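The block underneath contains the structure these notes are about, expressed in structure tokens.
Here is chain A:
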Amino acid sequence: MIPVEHFYYISALLFSIGLAVVLTRKNAILILIGIELMLNAANLNFLASNKSGDVEGQFFALFVIVVAAAEAAVGLAIILKVYKHFKTIDLDKIAEIKD
Partner candidate 1 sequence: MDSLTDKISNNLISLSYFTPELILIAGLLLLIIVDLLKKKNLLFPLSLVVLGLATWQLLISWPQEALLLFEGFIKLDQASTAWRLILVIGAFISILISARGTLRSIGEFYTLTFGIVLGGHLLVLSSHLLIVYLAIELMSISAYALTLFTFDKRGSEAAVKYLVFGAVSSAIMLYGISWIYTLTGSLFFLEPEFTGALLSAPIVPLSIGLSLVLVGILFKSGAVPFHVWSPDVYTAAPTPVVALFSVVPKLAAVAFLAKWFLVIHLFGLGSIDWVTILSILAILSMLFGNFSALRQQNAKRMMAYSSIAHTGFLMVPIVSLSEQATRGLLFYAFVFLIMNLATFLVIHFFEQKQRIRNIKEYAGIVKKYPLLSILLVVLMVSLVGLPPTAGFTAKLLIFTSLWESYAVSGKPWVLALFIFGLLNTVVALFFYLKIPFYMIFRSMESQPVDNETNSFPYENYFAGLLVLALLVLFFKPDWLLGFINKINFVF
Partner candidate 2 sequence: MLQAYSLSILIFLPLLAAFLLVFMPKPLKGYYKFIALGVSIIQLIIGVNLYLDYESLNAPYSIDAFQFVERVPWINLDLQSLGKLSAEYFLGIDGLSVGLVLLSIVVLLIGVLASWNIQEKVKAYFSLYLVLNASIIGCFVALDFLLFYLFFEFMLLPMYFLIGLWGGPRREYASIKFFLYTLLGSIFILIVMIGLYTSVIDPGATATELGLIADGQPLTPFIIDQVQERLQNGEIMPNQLVRTFNMVFMTDAGNVIPDSFLSTLNPQLVLGHSARFIGFLLLFVGFAIKVPVVPFHTWLPDAHVEAPTPISVVLAGILLKIGGYGLFRTAYLMFPDGAVHYAWWVGLLGVISIIYGAFNALASEDLKRLIAFSSVSHMGFVLLGLAALSVEGVSGAIYQMVSHGFISAALFLIAGVIYDRTHDRLIENYSGLASQMPKYTVIVVIFFFASLGLPGFSGFIAEILVLLGSFGSATVEGIPLLPRGMAVTAVFGLVLSAAYYLWTIQRMFFGKYHVKRVSSDSIIDINKREFTLFLPLIVFALMLGIFPSVLLDLINDSVVSFVNTILKF
């Protein structure tokens, strides 16, 4: 049997890696990937905490996957739009709005 903490640790690690990807990579698609990692980390938590006989965590994870799909679709659409205008999807090069 696996100690439940290990799930949490893996999840935390996954979350942090996702976060690191979001924070450090310039490419917008990579950032989306990082976000997916973070969502997966959360999902892992939900499932690990799902008590026997309960389905709440499982359903939560399912809906998260659905949402992730929707988000990825819209996100990629936006990224494509950005690419169309900027010819790049490096976030640091997307700086038209000045204050």
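Keep in mind how these were chosen: all candidates are chains of the complex that A comes from, given by their letters.
Annotations for the structure displayed:
Note that a contact is a pair of C-beta atoms (placed from the backbone, for glycine too) under 8 Å apart; a residue touches a chain by one contact, two chains touch by 3 or more; residues count from 1.
In this text, all values refer to a predicted model and were calculated from it rather than measured experimentally.
Every option in 1 or 2 comes from this complex, but the candidate touching chain A is 1. Within the complex formed with candidate 1, the chain A residues making contact are 8, 11, 15, 18-19, 22, 28, 31-32, 35, 38-39, 41-43, 45-46, 48-49, 51, 54, 56-57, 59-60, 63-64, 67, 70-71, 74-75, 77-79, 81-82, 84-86, 91, 94-97, 99.
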